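Only one protein chain is missing from this complex, and each of the others stays in its spot.
Here is chain A:
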Amino acid sequence: MELPPSHHSATRAAALAACYVSYRRGSPGRGLALRTVRSGRRQDIDGVGRKYCLELVLEDVLDKDSPVNCTAEVLHHLGNKNIAPDVQFTIEGELKNTDEADNIFYNRIKSLEKELVAENIPDNHGNTSPEMEPIRLLAWVASGYVIWQNSTENTKFQLAQIKHVKQVKRSDEYLEFDYMILLHEMVSQEIIPWQMTVLWHPQHGVQVTQESRQPKHASE
């Protein structure tokens, strides 16, 4: 059945799909976000689950003048809610090449004498220093994985803030960061602390090797 693009079942599926695309195609030099939902269809498949077929417009958060058309399918499985939904997508055209920015960031971190540590990105006023922008984008991309893995038809997650990030020393060529992030879940309106361990290399993309929901802070 055709869904109005502004209906919440379409927008939730679209947000999920966009997170997945962001995870698969993002880097510290490229963050993709959902701009609009052009169309949505929903189909119940007996014995399997519920499928959403979506036409989306994404945008590069660093270059809002170049929207990206995308078609995606999201399949929520029947029954076991612990299985992540299946997502498939096709992007129209080519994404901007980010090799130069990625390599600059990679070399900068590799040459740090002490492991990087930072807090509150963006800060409470929404500001992110230029040096921290790639750290932020890396979290945006990695949170796409976390959100994809933990979404249902009744959730809509967004990355709210990085509370803490710590670089983990590695002997191989990968960069590793241990993040404590806050996810905003829009249906319940909860702010949920989440830990994620992120690996990245310019040629090997972003990997989340560990992620776990954390208890809300007792004082809040």
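Here is the rule we use: a residue touches a chain if its C-beta (ideal position, glycine included) is under 8 Å from a C-beta of that chain, and two chains touch if they have at least 3 such contacts; residues count from 1.
Here is the rule we go by: contacts and distances are computed from a predicted model.
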item	value
Undisplayed chain, where the name is taken from the UniProt record, one of "PAR6B protein", "AP complex subunit beta", "Peptidase M14 domain-containing protein" or "Probable cytosolic iron-sulfur protein assembly protein CIAO1"	"Peptidase M14 domain-containing protein"
Per the touch definition above, residue among A:Arg24, A:Arg41, A:Lys166 or A:His184 touching the missing chain	A:His184
Chain not shown: contacting residue from A:Cys53, A:Ile91 or A:Ala160	A:Ala160
Chain A, residues in touch with the chain not shown (by the definition above)	4-8, 11, 15, 31, 33-36, 61, 122-127, 140, 158-161, 182, 184, 186-191, 219-220
